[in-house]
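Of the protein chains in this complex, all but one are displayed in their positions.
Naming follows writing order (A, B and C), and every chain is counted from residue 1.
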Amino acid sequence: MATDIAVWERDAFARSIGIELIETEPGRAVVAMTLTLNHLNGVGTAHGGALFSLADFAFAVASNSRGLVAVALNTTISFVKAVSEGRLTATAREESLSPRIGVYAVEVKDEKGELVALFQGTAYRKKPRPV
Amino acid sequence: MATDIAVWERDAFARSIGIELIETEPGRAVVAMTLTLNHLNGVGTAHGGALFSLADFAFAVASNSRGLVAVALNTTISFVKAVSEGRLTATAREESLSPRIGVYAVEVKDEKGELVALFQGTAYRKKPRPV
Amino acid sequence: MATDIAVWERDAFARSIGIELIETEPGRAVVAMTLTLNHLNGVGTAHGGALFSLADFAFAVASNSRGLVAVALNTTISFVKAVSEGRLTATAREESLSPRIGVYAVEVKDEKGELVALFQGTAYRKKPRPV
Partner (left out) sequence: MATDIAVWERDAFARSIGIELIETEPGRAVVAMTLTLNHLNGVGTAHGGALFSLADFAFAVASNSRGLVAVALNTTISFVKAVSEGRLTATAREESLSPRIGVYAVEVKDEKGELVALFQGTAYRKKPRPV
């Protein structure tokens, strides 16, 4: 049913800031974004909101890859390295899945493979509506 | 020295997604964003990344309002209400300030004053460089 | 039905480390703990686990004060002041409540009323089992 692809294709915000879906399989997603001047904050490094949006999109695709609509309840992000240019990749992996709740860890890395941000997210999986 | 204004004026990402600085004083900031189609995710509600970016910008302005450059170490956001349109406001208040660390709480609310997201952020305050 | 009192009375861990329930009403709870040598860490200040347990118990009582069993999904705590002695109080307030999810903020303060830790928690409210 490809819920994950649909989520991505319809995600205007992710597309508007240049996020691309690279690959996905059940419980996992890889997304990427090439930094431009529009992603920078007042001190010339990638904005926390841009890094979060990249991680959050990987989380959204991974958590919606299981056939139920999943919505984010809570997310945490630690910023560990300032970056100003280049291509960033975010990889989400499923740490836990129960009928109603999924927990995901996301790593954002730069082109050298160094960690830029570490993200943890909890999603609520909605029951399908009766037809 | 108006570090806070400077941070805002030079913040390309915040401006590019439509975030406005409403007011700021030491330890506090209010910012706003009017939702457009470009802020929406695949299910037609405000993207977590857009809500985070709004809250994070309030946090950035408040934490940079004390004369030292402050960088985000860690932030947490809970999403509590889905919204699709209208104007959102984020208010950051300082919960704690020590020489090197500041902790801030941010509430994102809709036009009715209802809570949309609750955010908590920890910032590291850099020592000024010797001239 | 006093779910909150029941939760407290049966909570062996909270009692074993000296946490007391001070007061509760729907969506709110105040708990306290007097620091002893057993609450200290290797550098002689209150252990993060002790501070967390105090905040978490206020969160548990407040989130269980609405007639449904609520379980913690995710919590975040920022430690802002080291303390070594005296009585600590944690106050939980409900920031948001939906049928399945509640979000709470908890402040841990010392006897001077100064903030020691800031906590944010998301709880999942279970559906009552059919009798």
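Everything below uses one rule, namely that a contact is a pair of C-beta atoms (placed from the backbone, for glycine too) under 8 Å apart; a residue touches a chain by one contact, two chains touch by 3 or more.
All values reported here derive from a predicted model rather than from experimental measurement.
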| item | value |
| --- | --- |
| Omitted chain - touching chains that are shown | A, B, C |
| Contact with the hidden chain (one of A:Thr24, A:Thr45, A:Thr91 or A:Gln120) | A:Gln120 |
| From C:Thr24, C:Ser65 or C:Ser78, residue that would touch the chain that is not displayed | C:Ser78 |
| Omitted-chain contact residue, chosen from B:Thr24, B:Asn41, B:Ser63 or B:Thr76 | B:Thr76 |
| Touch list for subunit A against the chain that is not drawn | 74, 76, 78, 80-81, 95-96, 98, 101, 103, 105, 107, 115, 118, 120, 122 |
| Contact set of subunit B toward the excluded chain (per top definition) | 73-74, 76, 100-101, 122, 124 |
| Interface with the undisplayed chain - residues on subunit C | 6-14, 16-17, 37-44, 47-50, 52-54, 56-57, 60, 69, 71-79, 82 |
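Definition applied: only the chains that are shown with their structure count from here on.
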| item | value |
| --- | --- |
| Separation of subunit A from subunit B, taking each centre as the mean of its C-alpha atoms, in whole Å | 20 |
| Per-residue multi-chain contacts in subunit C, two or more chains | 74, 76, 101, 122 |
